[in-house]
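A short worksheet on the structure shown next.
The chains shown are only part of the set, and none of them has been moved.
Letters A and B mark the chains in the order given here, with residues in each chain numbered from 1 onward.
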Amino acid sequence: MLELRLVQGSLLKKVMEAIKELVTDANFDCSASGFSLQAMDSSHVALVALLLRSEGFEHYRCDRNISMGMNLNNMSKMLKCAGNDDIITIKADDGSDTVTFMFESPSQDKISDFEMKLMDIDSEHLGIPEAEYHAIVRMPSSEFARICKDLSSIGDTVVISVTKEGVKFSTRGDIGTANIVCMQNTTVDKPEEATVIEMNEPVSLTFALRYMNSFTKATPLSNTVTISLSNELPVVVEYKIAEMGYVRFYLAPKIEEDEDETKPQV
Amino acid sequence: MLELRLVQGSLLKKVMEAIKELVTDANFDCSASGFSLQAMDSSHVALVALLLRSEGFEHYRCDRNISMGMNLNNMSKMLKCAGNDDIITIKADDGSDTVTFMFESPSQDKISDFEMKLMDIDSEHLGIPEAEYHAIVRMPSSEFARICKDLSSIGDTVVISVTKEGVKFSTRGDIGTANIVCMQNTTVDKPEEATVIEMNEPVSLTFALRYMNSFTKATPLSNTVTISLSNELPVVVEYKIAEMGYVRFYLAPKIEEDEDETKPQV
């Protein structure tokens, strides 16, 4: 028996919008500690990891570990039917091949039940080792999304270079070149507007803009984004989910002189 | 000689948007009592009835009964050229094959005349008998529109079931099932937010969502919608037009086990 009641149901709607462009079908893993997902994107280049900790739910009952295979597009269709202020409860009976999403309006005068068929999905859970990163950039998520979108109008890849002073995003295309520098800036009115750089050594890595743009679909989840970079490690682009977890995207850097997209080495 | 002056011209613009998806060509009937229309949709499944009573016009002159055939798409193109605060006057000379829409801006410094050709349209006027309905539901029109749109992402038909406690909208499709229950709720701050159920006996009827979604194009006309249901009678979905009339949509229920759309028996 599974029953997870999330008062701020809009979070689940936003999670779905954040990952459904990258992932088509995935197993949601439910245990006593939380509700999580790990999945490669359909071209097996990027990795998505989601965690919603049990403490973040108003009510969290998960009698035994369970893995539920869902089509994210169908799940998104159902969650779109929840109002932004609705409470969402995820329910599944033991051994059932369906999951139920229940939406309660704030005034409790509208109750919806959406029942979705589950799928069998083969998946291997990758262990993601803790790593030391050469540089960690925290910046406003909307700024990062804007930069990825802007550079996409010029080129296909972005070089992210971090120094103590700031982070530079560069691209090159048929019509010219573009360089955008965001300076470290901690003297802002609101902490979420800061650009903070922790750096052990300078890094300069190249990534496909197409994936970066997909990652920024998670922008509504958080005011800030954290980008962790090391040579020869996949970049981690992380969006925190209000005190209860995160969505993390992993993407391997492109090797210099190599025009093909390479698989992440997580 | 016909001359109908409507101070709140935006009503006519909204009426056009409400019905032009269903009806292509139709006769507008003008008499001393009002301006009206009755038409089947192009697939002859749904019926639309419009009434704008003469008292609702600032000036209403209609010397003799006249029926004017109009292409609603063209009429809509012209009415879209009226500002939302414009006064709209409909004018036609006796025996003329054109109708003129005059738009006056509130400050009277912009006056527009749009002259449209009339058409000959065969139509038979159906008598719609007064009927007793088993159940009448009044609810916020935006809520009804949202439900029809949401269910359309899951299935093609909606079962509307009314009990004393509430009204349930259900559908079923390839990806699963959905049930949305709206409770009777009369203790709301604003009367237009109430969900009120008058029921003589329980009903449960099935309708094509495609038509229901077309009917909800009338949502901007009124904050509330009234849904009148009886077994073996077409449902009536009614939007009142500010003290001067209504748009009513009639749609026959689908017979159980029958996958085809059936014609209304009005």
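We take it that contacts are C-beta pairs under 8 Å (C-beta built on N, C-alpha and C of every residue); 3 or more make two chains touch, one makes a residue touch a chain.
Since we're looking at a predicted model, the values are computed, not measured.
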**Complete:** For this file the homomeric complex, of which 2 subunits appear, totals 3
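As a working rule, only the chains that are shown with their structure count from here on.
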**Request:** Indicate the whole-number Å distance between the mean C-alpha point of chain A and the mean C-alpha point of chain B.
**Result:** 44
**Message:** Give the list of chain B residues in touch with chain A in this complex.
**Reply:** 143, 150-151, 153-154, 175-183, 185, 195
**Request:** Give every residue of chain A touching chain B within the complex, in rising order.
**Result:** 71, 74, 77-78, 80-81, 98, 107-117
